[in-house]
Every structure is written in structure tokens, then in C-alpha cells.
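Missing here: one protein chain of the complex. Every other protein chain is in place.
Note that the chains are named A, B and C in the order they appear, and that numbering of residues resets to 1 at the start of each chain.
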Amino acid sequence: MQIRILVTGGTFDKEYDELTGKLFFRDTHVEEMLRLGRARLDLSIETAMMIDSLDMDEAGRAAIVACCRGAAEHAIVVTHGTDTMVETARALAAAALPGKTIVLTGAMVPYAFGSSDGLFNLGSALSFVQVLPPGVYVAMNGRYFAWDAVRKNRDTGAFEPLER
Amino acid sequence: MQIRILVTGGTFDKEYDELTGKLFFRDTHVEEMLRLGRARLDLSIETAMMIDSLDMDEAGRAAIVACCRGAAEHAIVVTHGTDTMVETARALAAAALPGKTIVLTGAMVPYAFGSSDGLFNLGSALSFVQVLPPGVYVAMNGRYFAWDAVRKNRDTGAFEPLER
Amino acid sequence: MQIRILVTGGTFDKEYDELTGKLFFRDTHVEEMLRLGRARLDLSIETAMMIDSLDMDEAGRAAIVACCRGAAEHAIVVTHGTDTMVETARALAAAALPGKTIVLTGAMVPYAFGSSDGLFNLGSALSFVQVLPPGVYVAMNGRYFAWDAVRKNRDTGAFEPLER
Partner (left out) sequence: MQIRILVTGGTFDKEYDELTGKLFFRDTHVEEMLRLGRARLDLSIETAMMIDSLDMDEAGRAAIVACCRGAAEHAIVVTHGTDTMVETARALAAAALPGKTIVLTGAMVPYAFGSSDGLFNLGSALSFVQVLPPGVYVAMNGRYFAWDAVRKNRDTGAFEPLER
């Protein structure tokens, strides 16, 4: 199975700039994480953008949708900031991409920090994308959620089922 | 969904004894890894044994089978050394535990080392176990394999499909 | 030899707040770093403040001077943000604390990040403070500098001798 990883930035990929003391984006850590995970998957990695998800706007979402629509793969993992991950999931669902399983994931703590959940989440998302039926999902906290059945709890930082 | 994690040791949980310079087992790192992964799953963790999988014998495999048979959960992740993981998967398959999805995983490098694949693999196995149909599987290298369709390549350290 | 470590914050002790995505201060990591370094020194640790050194003002410097003057120990390591470390060193020198060896150190990257220089710098500062004659010094980049012979190069992030 061929899998595409679409990188959009988010906490996942934030780094510490030792000259300014600020967090910033440089290159994605996804390749390094895949090496660490000894991943043996048929993967192609594409960086769509490198932004904080608080800065994600409609144009950004449209670009992500276009990337997913254009991708030859039927399994796509999107790395994304957690704050607006659910909104981007909604935009992808609205785009109605038949036959595609799209899993969004991210991290609460940058991968470059010792205490990051990023590697766990990447292993999780890459696994879910191989076995879930077509649709748009969020994979966080070891779980998966349909795009319309999840919210980020801003108090705990955890993703949880949306009461419907 | 309730998930059981059955700990049996393996490279995953090896530590460095700074007095002897040898690798050894103490407690499992699974709880710590779940915290790091911010896992929000309904989990129970059971340590069946803490051994190197090269030391796994028939009695050990029988104990693992008994634990899986006795578990109330229908989703079980078994952490196991990689060297004989496939043999234990075979023993579990032979035991014919109906309705249970059992996923074995492990690590090539101890979690206590910076460069471990353990967190990636744990995220992967916990994800596969939630969505795969009943059966016995190995989850390594970001992939899953049916118990009778996988071997560990001793030259590369990677798990690969068995040519049948 | 009794050594006091006076903690004032700085990059050393910054952590990542996973709810806000901002860097912040909680408790110092100095005890954990000393455990990691297997330090067997006669140490007392005192937290004077936990601030970014860009926020260090005259009142803060006066507090640091007062702590050093009041300390019973003749060897004092001050952990401090790098941006204004030299100014605080100057204030300590101006205070003329006879018989005391005071070494300021810090980090370019927070200890909580994998890539921190903090542990190296702490090992360095604790060593210099045991053997340098009374006076005020900065220990960074594996070197020590007299308080009036050093500047931080804002372009490289390195401390370097002041041309006089």
C-alpha cells in the first residue's frame, strides 16, 4: 500500500531558535521520525506548508484539500497543528474525496523536545490509515475519531468524542 | 473499547545497569510510554514475565496463551522480544482464541535509549489492535502482518512478508 | 568544599506548555541535572527567581547580589539567562564579595529539549567554581571568562573574549 504523508507544520515540527529564544519552523522532522521508527512503508512525503495551525486559513485549507485530491495514494496522513486540526478535517470531508482514507495527526509537544508525543502519534496515524475505510479521521491520544465526532478539549489538551 | 497490554519483556524494556555495564530488566516502561504518548485509552496493563525473547520457551508461550485466553478484553497488545516474536504469534494462533484481536510488537532498541523505535511501535500496535479483525498479528516497522505471513530478517533486523 | 547553586531561571529552565504552545517556567531542572551527572558534591540549591534574563532588572540583580553576599559558601554557581548574564556578573563584581568565587552559567537551549547544552555547562561551571580563585566569572562554551573580559556575540550565540 502506498501512503502519502502531507506535512503542514504544527507543534510537531517546531524547533527552538537558540539565538532568539523563540519557537520556529525549519524543515520537517518526519523523515527522522520514520527512521527512528524503522518504518518500512511505501511512503512519499510532501511538505505543503510549515505553519502554526492557529495561522491556518481558508487558503491554507484549500491547498491541503488540493494536495489530497491530487495525490495518487489512497491513504494519506496529514501532520497538522492540533488547535485547528478538526476544522481542516471538516474541510477535507466537505471536499468529498472518494476512496481516500485521510488521517490527520499532530503533537502536543514538539518532536525536538524529549517529551514529545509525536513519534507515538505518527506510528498511530500511519497504522490507522492502512486499515480504516475511506473517510476523514483524526488520530490523537492513541485513538481515532471520525472528522465530525471529535473536538479538542482546550483545558486538557486531549481530543475527545463529540457528544452528538 | 477495552485493551489489554500484556508485557513479556524484550528489548523494549531493557535497561543499562551502570554498576555491571550489562543490560537487564527491571520494570516495564509501558506506563511511561503511554504517558508520553498522551494515550487516552481504556487500558489494563499486565506483566506476564520480563525476559529476553531468546529465553522464551514453551512454558513461557503457554503462559502468554493462558493470559490472552483469560483476558476479558477482545483487543490485546503483547510486547515481546523480536527474535522469537513470530514463534509466540504462532502459539497464540494455534490456541484459537475466538473473537480476539492480538497484536504482538516490540523494539529493535531499548526504550531507555534515545534512538528507540519503541514509542512508534507502541502507537502503531495500539492502533492496529483497535481496527483489525480477530486474529493474531505482528506490528513492526509501521506495518502489520498476519502471524503466518511474516518473518524477521536477521540481516536487516526488519520484519518482512513471508513468501509463500 | 560546600557549593551553593543559585537558580534565577533563564533558558536553562524553560519548559514547553503544551496547552498554550508557549515556553514558560515551572520548577528548576537543576536537581534532575545533578542526578543525571551523578554529582557527589556538597551542594545547597536556592531558587532566587525564575525569569527570562531579558526581564532581569536592577531589583533582580540586587536580589542576586544579596543572595550571594548572604551565602555561607565561598563557591557559588549562578544559573542565569544568557542575554544579560554579563550585566549580572558586573553587578556581582561591583558588590565586591571578598573570598567568594562566583561562576555564572546558562544554556542556549532549554534543558528539557534533547539538544540542550545545559548539562555540559552545569558540569563545567561546577568544576570551575571549585578551582578558580575568588572573583566573578562566566562559564559558557566550555570556557571561563573574567566578568569584565567577556561578551555574548548576538550573531553566533557564543560567549567570546572582550577585546580591550
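Couple of notes before you dig in:
Quick note on the criterion: contacts are C-beta pairs under 8 Å (C-beta built on N, C-alpha and C of every residue); 3 or more make two chains touch, one makes a residue touch a chain.
Bear in mind the structure is a predicted one, so any value in this text is a computation, not a measurement.
Shown chains touched by the undisplayed chain in the intact complex: B, C. Here one chain is not drawn; of C:Leu23, C:Ala63, C:Leu119 or C:Ala149, the residue touching it is C:Leu119. Against the chain not displayed here, chain B makes contact via residues 11, 14, 16, 18-19, 21, 23, 52, 83, 108-110, 112-115, 154-155, 157. Along chain C, the points of touch with the absent chain fall at residues 33-34, 36-41, 108, 115-117, 119-128, 130-132, 139-144, 157-160.
As a convention for this text, only the chains that are shown with their structure count from here on.
On a Cα centroid basis, the chain most remote from chain C in this structure is B. Taking each chain's centre as the average of its CA atoms, chain B and chain C sit 45 Å apart. Centre-to-centre spacing of chain A and chain C amounts to 39 Å, using the average Cα coordinate of each chain. Among the residues of chain A, those in touch with two or more other chains are 108, 115, 157.
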